[in-house]
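Reviewing the structure listed below.
One protein chain omitted, others in place.
Now for chain A:
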Amino acid sequence: MIKSKTFGSYLSDIIIWTVLLLLTALCFLPLMNMVSVSFSDSTAAQANQVGLLPVNVNFNSYRLLLEDAQFWRSFMISVERVVLGTALNLLLTVLMAYPLSKNTKQFGARNIYMNVMIFAMLFSGGMIPLFIVVKSLGLMDTIWSLILPGAVPIFNVILLMNFFKSIPDSLEEAAIMDGASKLKILFKIYLPISLPALATIGLFSIVGHWNDYFSGLLYMNSSANFPLQTYIQQLNVDVTKITDPSQLKAIASVSNKTLNAAKIVVSIIPVLLIYPFLQKYFTSGLVIGSVKE
């Protein structure tokens, strides 16, 4: 079919493109400014003279960030946390969501589990009880303190459970007819067609683990064990609160502004790298072609 291009369709194309470009600029320009500031001369940045292009390009802030071993150590801790944490999150989410997607006839205690989970999601014990639990379990200063307290993300469980519910029962019935076990049904049939949902909650987990600085602050006693975001958060100095001249010396040597920008740039790189790989799953169809009704 050949589309004839009328004036109206041209006009609407132009409008759509303009709006989209404006929106893109809106998102992109602050980021661009951030990158420019991070490469700029610190006095120029302090004087608010950096726009979209760096002024007097230099790498001082990055040098300060990269020079010390702690940065890389923290980086690796964060990577380890994301890999372990996301794997555990996905495994537990899947194992939990599958039985919960069944009705009470198939799984009698379903509602009890469901209520307990929703209760736990709405009412948490609070920071201090959680801290004491983690401490008494001997998890302080270990990577597990960052992973285990959030090992079952209930919100994701509900998300995946609803997705599983939308899968036609006939698929499972057909598998049962062929003699498949429950585990086999879950891993060989449900999971392959749930890739979009898994990609979504996987991304949630990755971003959540990567961006979280607070649990590192809470559960790590030695600053050598801080994950990247906690480490970066510690670099943030509020200049207006300082009245001690000796501390100012250290700060004056590097502009807080360029350093902050460098931190932000570094911390978004991994997520930026991962995103395109997961994105393709979001657009691909859900259960297209699995059964014919």
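Rule of thumb we're sticking to: a contact is a pair of C-beta atoms (placed from the backbone, for glycine too) under 8 Å apart; a residue touches a chain by one contact, two chains touch by 3 or more; residues count from 1.
Convention: contacts and distances are computed from a predicted model.
Engineer: Looking only at the UniProt record of the hidden chain, which name from "ABC transporter substrate-binding protein", "NADH-quinone oxidoreductase subunit H", "Cytochrome c-type biogenesis protein" or "Acyl carrier protein" is the right one?
Structural biologist: "ABC transporter substrate-binding protein"
Engineer: Just one of A:S9, A:Q70, A:S181 or A:Q279 touches the chain that is missing; which is it?
Structural biologist: Looking across A:S9, A:Q70, A:S181 or A:Q279, the contact with the absent chain belongs to A:Q70.
Engineer: Just name the one of A:V19, A:A47 or A:M121 that touches the chain not displayed here.
Structural biologist: Of these options, the touching residue for the absent chain is A:A47.
Engineer: Could you tell which one of A:L91, A:A109, A:I132 or A:L183 touches the chain left off the display?
Structural biologist: A:I132
Engineer: Sort through A:V79, A:L92 or A:L217 and give me the one touching the missing partner chain.
Structural biologist: Answering carefully, the residue with contact to the hidden chain is A:L217.
Engineer: So that we can see where the missing chain sits, which residues of chain A does it touch?
Structural biologist: So the residues of chain A touching the unseen chain are 42-44, 46-49, 64, 68, 70, 128, 131-132, 135, 217-218, 221-224, 233-241, 243, 245-255, 257, 259.
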